[in-house]
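The structure appears below as structure tokens.
As you look at this complex, bear in mind that one protein chain is not there, while each of the others sits in place.
Up next is subunit A:
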Amino acid sequence: MENYRIDTSKGLEFGLYTLGDHISDPHTGKRISAEQRIHEIIELAKLAEQAGIDFFSVGESHQDYFTTQAHSVVLAAIAQATSKIKIASSSTIISTLDPVRVYEDFATIDLISKGRAEIIAGRASRIGLFDLLGYDLRDYEELYEEKFELLLEINKNEVINWSGQFRAPLNNAKVIPRPKDGSLPIWRAVGGAPASAIKAGYAGVPMFLAMLGGPATSFKRSIDAFREAASQSGFDPAELPISTAGFFYAAETTGQAQREYYPYINEGMKLTNGRGYPKQHFAQGADPRDVMNIGSPQQIIEKILYQHEVFGHQRYIGQMDFGGVPFEKLKKNIELIGTEILPAIKKHTARK
């Protein structure tokens, strides 16, 4: 776990993530400027740090209704504005980037932040960026696998000898600067079916598991599959951290949290995904067994502790800013996290 800068004695890490979506508030129909949205994201990271939150990450999406396409630039600004909180991408679409440039960027962010940067590498759920950045969608799987492998290789070795299908060969190429402690925590972004988790396990790479909604026991299958695959490949699953990611929203009561967040999720999903979030599923999300952490602080604490019991994971990160939630509400959430949720989670999961 130390390789990934995780100290399990301190208990479950708690983080926040944003996809950098840029959507009108459905209540007012008004959309803030891209400038304001980016500044609010940076401000959010600062507030998260002040509240004692462990981790903050920003995603890369090249499509309408998003604003952090240059997510590493935003992360550099966050690195400068903060001093303790871990910062990462959620995720970096490694398939359509050059792993050498990605590594240079994140090693630099690691130096600016004095050893706080991490990479979560994914392969995009939307495909507009393949056209935009000049890649063939039919290489979707192979682009991701090859480039992710190269990224891991660069993380291990400063001098690289490598050749592949999608990038010019590297002959005794030196990739610098190096991160503060010599290497970066690099995670594989995993969504949906266990098949994807198994690939992370085979490679012996820590896993970031995205969970939209549904019973925790269903996601446990992916986690079991990951650990089993890692064992089969000769890795010790106890040394490979697992993080989960999903919707998060706290308010005084669960009913209030649902009333406040539902319109944002529903309208946001319609715009970015083409389908709203069915009310029935959202209502079921309040069940203690469901992974959707939307509710009163007490409800959320119980759910996160239950998930920790089921998964045995090392980090949970929540997405609370989706769909144009106004900044005031985000601040209120951070306050509830800092004063009620975080202390309870640490108390129950830290080693005494």
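Convention: a residue touches a chain if its C-beta (ideal position, glycine included) is under 8 Å from a C-beta of that chain, and two chains touch if they have at least 3 such contacts; residues count from 1.
Quick note on the criterion: contacts and distances are computed from a predicted model.
Asks: Name the omitted chain as UniProt records it, choosing among "Cytochrome bc1 complex Rieske iron-sulfur subunit", "RND efflux transporter", "Act minimal PKS chain-length factor (CLF/KS beta)" or "NAD(P)H-dependent oxidoreductase".
Replies: Options "Cytochrome bc1 complex Rieske iron-sulfur subunit", "RND efflux transporter", "Act minimal PKS chain-length factor (CLF/KS beta)" or "NAD(P)H-dependent oxidoreductase" narrow down to "NAD(P)H-dependent oxidoreductase" for the missing chain.
Asks: Tell me which of A:L133, A:A283 or A:A350 is the one touching the absent chain.
Replies: Result: among the candidates, A:A283 touches the missing chain.
Asks: With the missing chain put back, one of A:A34, A:L137, A:V159 or A:A350 would touch it. Which one?
Replies: A:L137
Asks: For subunit A, enumerate the residues touching the unshown chain of the complex.
Replies: 63, 125-128, 137, 255, 258-259, 262, 273-275, 278-280, 282-283
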